[in-house]
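The complex appears here without one of its protein chains, the remainder shown in place.
Chain nomenclature is as follows: A and B, assigned in order of appearance, with residue numbering initiated at 1 for each chain independently.
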Amino acid sequence: MKTLGRVALYLALTLAALTFIYPFLWMASTTLKPPLEVGTLALVPDHMTLDNYRTMWARAPFGRALLNSALVATTITAAVLVFGSITAYAIARLRFRGRPALNAVTMAILLVPGQLTLIPLYTLIVQLGWIDTYAALIVPYLFNATAILMLRQFFLQIPQSLIDSARMDGMSELRILFTIFWPLSRPVLAIVAIFTFMGSWNEVLWPLLVVRDQHLMTLPQLLTVFALGGGAGTMGVSLASAMVLVVPVVVAYAFLQRYFIESMAGAGIKG
Amino acid sequence: MRAEERSGWLLAAPYSAFLATFALYPIAFALVLVFLKWDLVTAPAFAGLDNVRLLAVDGRFWQAVVTMFVFLSIHIPLQIVTALGLALALNRPLALRAFWRAAFFLPVVISGAVVAILWSNLYATDVGLINHLLARFGVRPVSWLTDPVTAMPAIAVMVTWKNVGFYVIIYLAGLQYVPRSCQEAIEIEGATAWQRFRYLTLPSLLPQTLLVVTLSTINGFQLFIEPYVMTGGGPLRRTYSLVLYLYTNAFGYQKMGYAATIGVALALIIGVVVVLQRRLIGTADAQ
Partner (left out) sequence: MPSVAFEHVYKRFGATRVVEDFDITVADGELLVLVGGSGSGKSTILRMLAGLEQVTSGTIRIDDRDVTALPSRERDVAMVFQDYALYPHMTVRENLSLGLRLRKVPRREIDRRVEWAGSILELVPLLDRKPKELSGGQRQRVAMGRAMVREPLVFLFDEPLSNLDAGLRAQMRIEIGVLQRRLKTTTVYVTHDQVEAMTLGDRIVVLADGRIQQVGQPIELYRAPVNKFVAGFIGTPRMNFVEGYLGEELGATTFSADGARVKLTRALPLAPGSSTAVTLGVRPEDLQLSTSDGSASPAPDTLLGRVVLVERLGGTSHVHVDVGAHRLMAAVSDGALPQVGDHVAVRVPSDRVYLFAADGRALP
């Protein structure tokens, strides 16, 4: 009797897992199908073709967009890690009068919905003349409150004795941060890196606001514009463009899913 | 202390500057914008309370507010039931547990834009996968995204699908804290599996459920890319989310002041709803 229950459970889980995975499989296979076959249920096309990809690549600068996304996401991630660590170190381990205020403001910031500041930020970018620049995509994201809070929480647990002895050896605070704290912080740095990178990689609303030039668009942005603007034409082509965005992520996820889950779930809860 | 104090200020300076420019100033300016009329080309003009008055009688705005509540009333219960169900199924020694968990979480890591495009195609009336599958069972094709009745529910289901993995993780974490001895005790006391769920598991998960509701709400009010990509706000404005309306006012009509007013209103609505939810659910007390 118990085995019946277990079999039913595994069946249900498989069905559930399929509903989450199958659409992506279907998407992948559709991109490999000629227009005639698009819409069939078959996962393996009768006449596999790369036409959709060729079309997509020719119609819009996807290669460039891929580079843009990579550039923006990497820069932001590096900045968040470095600047975030510096800030978190200051807030966690250095006693200065502004500390409680800074802490409180950081936590309060997280309560404010992004939509409130969307328009003012946009007008700021316009006034700075940063429309259609990388600056617009990168600068507003150089510091991340969630990352700072996470790093701060971790840094709080490192024993004071390490700092004291380093100071006595004459190390500057930055030196202490990067030579002592960072090696100890690998897990949390990895977590911060993942959710920051993924957040930037997947971000589409902000680029839509501040970038008009196709050559500066990030991948999700170009793909949205492409799909909506009719440049895609057929389903196969628009899905092909989506694949460019998805495949690197899925590959990374397949190998690092434990870190992805820990990172993005943890960040979401804290935010 | 003086050296440490100095270092503290120095190291925290870049962040402080950033906060001032990209966080505090925008929040303050958002409130200022409420009183301005500005198209970004000409100079801003003082508009007094015009924006607020317009908002109060703006049918489209209030329709968007109603739309959000329609969305949430479908999305939140669906999210709770699905996430909790999956978490309960996963909360036991299971072969391939990591695999199932990873499968459910997969859509969470994928860009909302991609998911929107994907599901546009899944929901497509003629060639979409869903109607294809339904046809296999003899069901006539449904115009999911173009029928005013089904459009918002369709989006709600999609958003649930995208995020459920995240909430499964939250519930799984919560389930770890239901003490084993309590589960054994309630079984000895005569509880069936359902009774154990109702009297022990579910009440123990109240904090998690509150978290699911709060985060889903905040997330739901920020709905943008899905209607933007999938329906453009239609049919009959049934999927016109608040953020989409904000976007249209800013970039379609160039009305920065009015758009900012919508933004402030949105923030206020979210705040009120979340506080109310905390009161309502939080009072069914839990540890």
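Convention: contacts are C-beta pairs under 8 Å (C-beta built on N, C-alpha and C of every residue); 3 or more make two chains touch, one makes a residue touch a chain.
Note that the coordinates shown come from a computational prediction; the quantities given were computed from them, not determined experimentally.
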item: Which displayed chains the hidden chain touches across the whole complex; value: B
item: Absent-chain contact - pick from B:186, B:218 or B:281; value: B:186
item: Missing-partner contacts on subunit B, residue numbers; value: 179, 181-182, 184-192, 195, 199-200, 203-204, 206, 285-287
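In this text, only the chains that are shown with their structure count from here on.
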item: Where subunit A and subunit B are represented by their mean Cα positions, the distance between them in whole Å; value: 17
item: Residues of subunit B that touch subunit A when the two form their complex; value: 1, 4-9, 11-12, 14-16, 18-19, 21-27, 29-30, 33, 38, 40, 86, 89-90, 94-95, 98-114, 116-122, 124, 126-129, 132-133, 136, 161, 165-166, 169-170, 211, 215, 218, 221-222, 224-225, 228-229, 242-243, 246-247, 250-251, 256, 259-260, 263-264, 266-267, 270
item: Touching residues on subunit A, where the partner in the complex is subunit B; value: 9-10, 12-13, 16-17, 19-21, 23-24, 26-27, 30, 38-41, 83, 86-87, 89-91, 94-99, 102, 105-106, 109, 112-124, 126, 139-140, 142-143, 148, 172-174, 198, 201-202, 204-205, 209, 220-221, 223-224, 227-228, 235, 238-239, 242, 245-246, 249-250, 253, 257-258, 260-261, 264-265, 268-269
